[in-house]
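The complex appears here without one of its protein chains, the remainder shown in place.
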Amino acid sequence: MNGAQDLGGMMGFGPVAGEPEGEVFHADWEKRALALTIASGALGEWNIDMSRHARETLHPTDYLASSYYEVWIKGLEKLLVARELVTSEEIAASSVLHAPRPTSPPLAAADVAPTLAKGTPCDRPPQAPARFKVGQAVRTLNVNPSGHTRLPRYARGKRGRIERVHGVFIFPDANAHGLGPSAQWLYLVCFPASELWGREGDPALDVSIDAWESYLEGAAE
Amino acid sequence: MNGAQDLGGMMGFGPVAGEPEGEVFHADWEKRALALTIASGALGEWNIDMSRHARETLHPTDYLASSYYEVWIKGLEKLLVARELVTSEEIAASSVLHAPRPTSPPLAAADVAPTLAKGTPCDRPPQAPARFKVGQAVRTLNVNPSGHTRLPRYARGKRGRIERVHGVFIFPDANAHGLGPSAQWLYLVCFPASELWGREGDPALDVSIDAWESYLEGAAE
Amino acid sequence: MGSVPPPIGGDNHAHRHDHDDGGLADIELRVRALESLMIEKGYVDPAALDAIVETYETKIGPRNGARVVARSWADPAFRRWLNEDATAAIGSLGYSGRQGEHMTAVENTADVHNLVVCTLCSCYPWPVLGLPPVWYKSAPYRSRAVIDPRGVLAEFGLRLPASTKIRVWDSTAEIRYLVVPLRPAGTEGWSEERLAALVSRDSMVGAGLATDPASLAGEAAA
Partner (left out) sequence: MGSVPPPIGGDNHAHRHDHDDGGLADIELRVRALESLMIEKGYVDPAALDAIVETYETKIGPRNGARVVARSWADPAFRRWLNEDATAAIGSLGYSGRQGEHMTAVENTADVHNLVVCTLCSCYPWPVLGLPPVWYKSAPYRSRAVIDPRGVLAEFGLRLPASTKIRVWDSTAEIRYLVVPLRPAGTEGWSEERLAALVSRDSMVGAGLATDPASLAGEAAA
């Protein structure tokens, strides 16, 4: 979706403010927001693409006015309500009003380290040969779906070149909407800045994205 | 600039809420904001393109969180400070701290009706023939200026057709930055939705923009 | 003390703090303070401010546009003039000036429905329609009118057949567009005044149709 999350190329947000390397959290609630998001995710009730979509469907004003862990908490609340683990009334009342829904057991403290170290690989075995090969010219499609996509606006309808073939990966545009992994070939596609931004683009800049096969069509050499 | 004002094709803002025809203002301060904006503009210290640029350079979060007359007031404050008619300190203190700068006389009550009825025409006599003609295929440039432009993001790098030649008009991209009228031919350019939005675009939808000549290049038929 | 104003986006979840500091919202105080500064420094005349407000509250509004549309329906010569030189034709009725210096009239037909938007700010033909309504300036309308006009029109209660072509006019320059809605059936021989009563503001933006006189008769009978 063309939401507030799609920030590439937007202007007017001001300068970037660096910060010292040691600052991991800036408030205690940030720690709890992170931990709550990870532990809730471990219930297996949603996937990472659903999480991202829950966050990007926040009202744009709300999204931009919120710090990132706040976006996470607002997204988490939406997921919990959608999966009927918690009701809106319970969130509003800050108290339990309904019996919990049966789920897989909660993540145990002893399982935290192995679970984080394992992660959730998103690659899948190929079922068909890759359509594009390294060095080939491609054009991204101009798509404007109302649902989740990982093709940013600034890179739509643009001509680039395949630089690597990453393998076959779960397709977020389907997975975010409960349509299963729908795995596809994933490519590293590189664009000169002039293609993305026009004549004024930095002549010594290339930008790459990772693009699923269905985002691409072949382009003339 | 690719700011928050460039809303065409964005998603996530929710439904449109209509309102009765008789509701002109929704609070007394809206009346004052409108009148103050018009009366201040009559001093001739800035042009309409500078006004628009002052508004669109508000921080995107601020722009989206503000009602429209609030955007106007915030823009007006910026213009007044930039033109040194009022200082930031005066705005912060809500009181006059410096003598007024000499300006043209304020708009008189008796001049309001004739001034509004006259308006500010933006057309200029042609100095050269129009480059494009009705029916011709054109492509908008992919531009991403950091300054003011009236070519929206959704209509950049798109193939359309000239439908009318409006005449020669002041060029906002220059006029907003004090570079003078720099008048150019202005065209009505029409695009099928599929060109703007891709395969999923409404097959029975055409969208037009008004585009200055330097936004356009000829396209193959 | 800060406050979050009602957003352009119309977000119901945005927090408002109006009147949490003694009766006046921040924006009211801010505008009032700026007005005082400007008057005190002699840059604006308070009588002129009042005259501007009065003009847009009582003189310049969508009834102007309704008279233009009614004349166009009733008078073929005026209709031709309106289509050829809308600024002059509209000016002949006394409507001109600010935000209407360069007018274009676009007629709905049986096959094509026109809708006007300004995605980049809120350009609107003031001399014929007055000041724009909140929805016209809002992020929901400005964002969706160019990509999903059918969905937008449905929210106005206007469900067009899929076969009706939609033409959206994004007002990116100083040309201002006035939609001339289709003249309803059953209005043959009506006076311009009666016809004008059928022409709503929304219909002249394209967010509605002219009122069906049958519905008016129904109301009168009810």
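By written order: A, B and C. Residues from 1 in each chain.
Throughout what follows, contacts are C-beta pairs under 8 Å (C-beta built on N, C-alpha and C of every residue); 3 or more make two chains touch, one makes a residue touch a chain.
Because the structure is a prediction, the values reported are computed rather than measured.
Engineer: Which is it among B:21, B:62 or B:123 that touches the chain not included here?
Structural biologist: If we include the chain that is not displayed, B:62 is the one touching it.
Engineer: Any idea which of A:73, A:138 or A:216 touches the chain not displayed?
Structural biologist: Of the listed residues, the one touching the omitted chain is A:73.
Engineer: Among A:33, A:162 or A:176, exactly one should touch the missing chain; which is it?
Structural biologist: The one listed residue touching the chain not shown is A:33.
Engineer: For chain A, enumerate the residues touching the unshown chain of the complex.
Structural biologist: 5-11, 13-19, 21, 23-29, 31-36, 38-40, 43, 52, 55-56, 63-68, 70-71, 73, 76-77, 80, 85-86, 90-91, 94-96, 100, 103, 106-109, 111-113, 115-123, 150-152, 154-155, 166, 169-170, 172, 186, 188, 190, 193, 196-197, 201-202, 204-212
One rule holds for everything that comes next: only the chains that are shown with their structure count from here on.
Engineer: Per the centroid of Cα atoms for each chain, what is the distance between chain B and chain C, given in Å?
Structural biologist: 17
Engineer: So, what's the distance in Å between the C-alpha centres of chain C and chain A?
Structural biologist: 40
Engineer: Starting from the mean Cα coordinates of chain A and chain B, work out the distance between those two points in Å.
Structural biologist: Comparing mean C-alpha positions, chain B is 34 Å from chain A.
Engineer: Could you list the positions in chain B whose residues touch two or more of the other chains?
Structural biologist: Residues 9-11, 13-14, 56, 63-65, 196-197, 201 of chain B touch two or more partner chains.
Engineer: Check each residue of chain C and list the ones that touch at least two other chains.
Structural biologist: In chain C, residues 4, 7-9, 11, 14, 139, 147 touch at least two other chains, as defined above.
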